[in-house]
Every structure is written in C-alpha cells, then in structure tokens.
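Reading through the structure tokens given below for one structure.
Of the protein chains in this complex, one is absent; all others appear in place.
When the chains are written out, they are named A and B in that same order, and each has its own residue count from 1.
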Amino acid sequence: MTRLRHLSAARPALVVLLALPIAYGLTLDPIEASLRNSLQPPGWAFPLGTDQLGRDILARIAHGFLIDVGLSSAIVALSFVLGLATGLVAAELSGRVDQALSLVMDVLTALPQIVIALIFAVHLSGGALPLVLALGLTGWVKYARIARAAAFSLREREFVTAARAAGGGSSYVLIRHIVPQVLPLLAGLAALQFGHSILNIAALGFLGIGIQPPTPEWGAMIAEARPYFARAPWLAIVPGMFLFALTMLALSFARSLAAHRAGPLPGRAPA
Amino acid sequence: MLRPSFRPFAIVFLAAMAASAALAQERPLRVAEIWEIPTLDPTQDGTLMKEKAMVTETLVAGKPDVTLAPGLASSWTRESETIWAFKLRSGVKFHDGSPLTAEAVVASLSAALQRGGTVRSYTKIAALRARDAGTVEITTSDSFPALPAALVYASAAIVSPASPKLADGTIERPIGTGPFKVTSWQPAAHSFSVERFDGYWGEKAAIPAVTFRGIPDPTTRSLELQKGSIDFTAEVPYGDLDMLAAKGFAVSRNVTARNYVLNFGRLTDTPFSDRRVRKALSLAIDREEIAQYVLFGMGRPGIAPFPDTMAFADASIVVPKSDLAAARKLLAEAGYAPGQGGAMAKDGEPLSFTLYTYPQRPGLVPIASAIQSQLRKLGVAVDIKVTTFAAIAKEMKPGDARLAALASAVYPDPDFYLRQTYHSKGATNSWGYANAQVDAALETAITSRDEAERKRAYDLVQRIVAEEEPCLTIAHYGVNVVMKPSITNYAFNPIAHDYMLDPRMAIEP
Partner (left out) sequence: MAAYVLRRLMLALVTVLAATLLTYVLLRLVPGEPARAILTRIFVQDQAATVSSADVARIAERYGLDAPILLQYGRWLSGALTGDLGVSIRTGRPVLTELCWRLSATLPLAALATLSALALTFASVALKRRARSGRVAAVIDTFAIGTIALPSFYLGVVLVILFALKLDWLPVSGFSSWAHLVLPVTVLALGQFGFNVILLDDALNEAYAAPHIATARAKGLDEHAVFARHALPNALVPFIPYLALQFAFLIGGVVVVERLFTIPGLGAYLMDALDSHDGPAFLGAIAVIALAVALANLIADLVVARLDPRIRLGRGRA
C-alpha cells in the first residue's frame, strides 16, 4: 500500500498549505475593492494579487473556500442521508419496493450529473439551493446501493438474527445493529463524493449555470479570470491550485477510508 | 545594378512576388462571428445577414450618425396618417439574377411579419400591397412617422421569394440583394462563406470572399486572432486590447447604440420614489472610473439616453462628476442618516437593495461589482444576483434594481427607446415612471411632420430624464473591433448592433 503511505505523508503538509492562507484570508474583506488597484500581481500588499476589480484574491479564495466546502458538505449530507435511508428501506422491505427503488436508481445513473444539473438549470437561476438539490438528489444512488447490499448480507448474520430473536423490533434492529455496520462503508464514499462535488460545482460555475460571480466560488473565479489570462495569469492559476489541493486532500482521505475496510475504492459517484 | 546573368532570376522573382500578392488579394477574409450561427434566416438573426455578411439589404438604410438614407427604396412619401408609398430603386437584382420587384418586397415582408413577433411590433405594418412593379404601399396600424426608420431594422431585410426554405418556413439560405452572396453554409460547423456579387447595384465589394465562423467565447476569439487563424473579429476580452495592439493588431474601440442602465424595481412606495435618493445613488457611482478601469475604455460614461455620436442626441447634457459629499447631502435631505457601521438608514430601515444582472454581456457583472463597492462608500449595501434576463423580471422585487445593457436604437429613430423606456405606458417601463411632460412631448414628436419640432421635443425628453433619472444610465456600450493590420479601408459604423463589415475594406498583401 505504497500509495497510501506517500499520500498520507503529504496530507499534513497539504492541510497546512490550505489552512494557513485561508485562515488569514478570512480576516480580509472579499468585496472591498479599489478599481485603481486592479490586476495587481502577487506582492506585499496583496499576497496573491488582486482581480480585475481590485479585490484581494486571497480574501476571495478564503471566502470561496467556505462556499465550496459548505455546498459540497450539504450535497454530501443530503446524498448520504437519502442514500442510507433508501438503501436500508429497500433491504428491509425487499420485494416490490426494492425493485421499484432499484429502478429509480438505474434511471438516475443513466444521466450524467452535469446533465441533470443542466436540466435543473432552467430553474436554477444561479442559486445555491437548486445546485445542492441537483447534485444531492443524484448523488445518493451509490450510497443506497452499498447500504442495501450491506444490509442484505447483514440480515443473515448471527448477531442480527439473535437481536431479532430477542424480540427487537425491526427499526430497533436496524438502528442498533445494522446502521453502525453500514456507516463505515459509506465514509470513504462520502469523502470521494466531497471531492467530486467540489469539481462539479466548479465545472457548473465555469459553464455559467452554477454559482455566479461576484460570489467567490472557485470555479466561477476561474471562469471569470479566463478573459484576463494574457494580462494576469495568477487570476486563474491561484484558484486552480487551491481547487486542486482541496480535491487531492478529499481524494486521499477517500482512499484511506476505503483502505480501512480493506476493499477496493467504492467506485466513483455517478457523475 | 543587376548583372545580366541575374536578370532572368530577378524577373522570375518579381513575377513570383506579384503572383503571391495577387494570391493574397484573392484569399478570403476570415471573420470570427461573436455568436454561434445556427441559422442564416434574416428574420431570426437579421444583423448577421445584413450588417455582418452584407447579404441582405433593407428598404431604408441607416447612416453612421443614425440618420436615414435610401436603401432598396430610392424614395418614400407619407400619403396619409397611415399610408406610405415606397418607390423601389431601379436596376436592383437578387443574387439569383431576378429583378427586385414590388411583388418580391411584399412577399418578403409578409413572410417576415408572419414569422417573428418583432418585425410586426417594431414596424406596425398592418397591410402591404404592390401598387405597381416599382412601388410598395404600406399601411400602418396607427399614425407612425418612424416607419422609414423602423424599416432599417435588419429582420425586415428583403430576400427573394425563391430563397430555399425549410418545411416550417425558415429561410435556409437567403437570396438577397447585397454586395455579397452566400456560397456555402455548414450549419453543423457554425460557419458559412460569402462571395462578391458582381451584379450588385452599388459600388462592388473590394474583397472577393469572406468566411464566417461562430466563436461565442471572447477569449477563444482573442486566441484565434493571436494564432493567426482569423483576420477580423469583435468583442475580445477588454483586458486583451492593449496586448493585441502591442502585437500589431488594428484595435478600435467604438460606441454603439446600447446603454448600460440600472433600472429600479418600482418608483412608488420604495426608497427610489424619492428623486433625491436616485440622484444620490447616481452621484455616488463613479462613471469615469467604471469606463476606465472596468470597461478598459470600452464604453463612454453617460447619463443621457443617447451618446452624442447620434444625430438625435441632446449634446448639451453633461455627465456630472462623481461626488460622494453631494450624494450624502442629498440622502440627508431625504431623511437618511448613517446608522450602525455607517449604513444609511431612515426610520430604522437601512437603504439597501439587490442588484440583478445577467452574464451574457461581458461588462455587466464587473460593472455591477464596481457599483457594489462604490455605493458601499456611501453606506448603501448592494447584494448582487446574477441570473438570466428572463428570470430577473420574475424574481425582482419593487425595492430591487437591475443592471442591463439595452439597445437604444434597434432602428434609427429616437422614438423607439424613449417611448419604451420613459413613456408612462412604455413597454419596458415596468417601474412605473410617469411624467405628463414627457408623455406630451413624445406625443408631439410622433405625430409631428416637422423635423425641427420633433428634435426639440426629443431634446426636452432627454433633458427631463437626465435630470429626474427614473433609471440610471451608467455608460454607453463600447464594442471593440480587432483585425490584422493588413486590412485597410475599414470604418466602424455606429448603428451596428454588434459590429458591421465594410464593403470597401481590402486586404493588403
């Protein structure tokens, strides 16, 4: 498991690299702008330079971090809860219900997440909530599949049958015995989806249908910086590097969590 | 001082030079169009066929100072309040060789009226008739002196009834009368070519052919230009202009008939109903700074409805300098005082609003962000929301505002923009601005047959709205045109909606 060792070793460095400038940037004002200071290269006054409106890029990166992480967490939370619940319900009720839910899952996997977000985009109008719904309502399928498979196999295990024999109601057994077993299986997937959501939010921001500027979302920042690439390349490079580092971090966590359960990486969240 | 033995080589060399010069002359001009090109139908995208490709022409033409000139019609007379006669220019041929007749004009305009909602609503044409082979009679639905100007509208261009059409009536390949004819069209690749039309009635085009490719992304257009794969384009990123000029490209910054305007949601029962509040906001916005730093000179500070490049602008209106102290004073007069953190408030209600805008025009979001930070210095908090143009109308509340880039002369007559924006029943005046003096002046102007009287009435309207500012004009839209230095004889025509090509332009070897 070389892969894990070297990536885990790099992790604290990555965390510090991300956390320090973001912590400092959060103390700065992301809206305060002086047009006369626009497109300043990185320097003493502005460590990461200024953008086309003279806003401090460091401040915008830091506030954008909150937005990207906040949105991704919301998406992961929504998918996680929905997926866990659906998977357990499918396994518990099995039969017709299970078949119907499987069908819903298959349908949702048949469309790329970005395309589903595009369909939602006619209603999105650049808001955060529709974005979370579009990505969250499509991201739960993986969780549901894993939870369902795990719950099916656990049902026949001794400690579960024992609990049932001891007169535990089905919801009691579910919450006391099955959920704790399933949760760790989903943790790696959650970290993976977190990384993916960051990329998806950024891609939608880039396509102009996600979070819109002047909100300092990283993908939108890169899209906004593109016209100035010849004149001020740091404008696109800086958010790109932060986006890269944060996603690397999330993926490396996903990898370790998946390794803990000694299985393969739980696939990618359906994109 | 060539030795005899070298002479043949020199002759061959010079001949080769001449041949390559001739070849260069024959090379088509490669234009990157700024939108995608899904259709060539002039009723759907009139400006592409008329102003850019120069394939179609209209009955009346527009001159650079936004006055009228004869087009396919050599003259016109208003015979009654609603009936007009347009005399067609003689000797005009369509690209297929057939002559321009009154029947063809009637058929073309009727089809345009059938298809689009805009041709009908802009021209107010109620009926069309071919009076004789060379005269078209047009009846308008009501008294409409601006009809000749409205006929400059590019979607009212005249095409031959023989133009190939699709099943639903969409014109697949327009057969026009202009200096260029369509020779090939690859809809899948969003590109088409035109060739010089030798049977053109006017001065023949200097370049033999032009190819167009739709590249909607400004950055990509700039890159293609630097790469050398296109010769001519418009609307490259504003930040690239200096760099392109330094690389030797011919860069021009021009003002067109479009305004950056900040509209308030409602002018009744909102802070904006107080003229002093509107003036204070207007004074706190630094238009000079926006034009220079946000638009990189692409646009001109403005407060009046029209830039002074237009003949019907009231050139006496000056843009006031930004003045924060005066703005504060006005707000104080209106009853606002700095409260918590310097936020201006009246009766505990802070003065703040959401500013809606949309991303399709590259200047809008940056201008909105600049306004946000400029008004912040006044103690007014602005929250920016970027969405689609259509969605803004539905989401915006009375106390909010919208920043838009609105065409101020879809056709070259002041009535169009002034009426829809400032008349109490104007089509876009959703904020409810009502000024009896403005309404009366617009009525006088539209019914008058005296050009001087019309001008006086329109000047009055412009002065009133620049003083009352029911909506804040921020700047007049700038469009940049960038081309290889080898292209000569190009002159920008400010009545263009995006940019216009010039039939006299040539490529130097």
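The criterion applied here is as follows: a contact is a pair of C-beta atoms (placed from the backbone, for glycine too) under 8 Å apart; a residue touches a chain by one contact, two chains touch by 3 or more.
No experiment lies behind these values; they were computed from the predicted model shown.
Note that of A:28, A:222 or A:257, the residue touching the chain absent from this view is A:222. From the options B:69, B:127, B:162 or B:189, the residue with contact to the unseen chain in the full assembly is B:189.
Within the set A:39, A:82, A:128 or A:203, the residue that contacts the chain not displayed is A:203. Only one residue from A:115, A:129, A:162 or A:175 touches the chain missing from this view: A:115.
For subunit A, the residues touching the absent chain in the complete assembly are 2-3, 6-7, 103, 106-107, 109-115, 118-123, 149, 152, 195, 199, 202-203, 206-207, 209, 219, 222-223, 226, 229, 236, 240, 243-245, 247-248, 251-252, 255, 263-265, 267-268, 270-271. Residue positions on subunit B in contact with the hidden chain: 35-36, 38-39, 41, 44-45, 116-118, 120-121, 166-170, 187-190, 213, 215-217, 220, 223-224, 226-227, 229, 358, 360-361, 388-391, 394, 404-407, 410, 420, 427-428, 497, in rising order.
Basically, only the chains that are shown with their structure count from here on.
A straight line joining the Cα centres of subunit A and subunit B is 43 Å long. Taken together, the subunit A residues at the contact with subunit B in this complex read 31-36, 38-39, 52-55, 125-126, 208, 212-214, 224, 226-232.
On subunit B, the positions that touch subunit A within their shared complex are 218-219, 222, 237-240, 242-243, 289-290, 292-294, 359, 362, 365-366, 368-370, 372-373, 376, 384-388, 391, 395.
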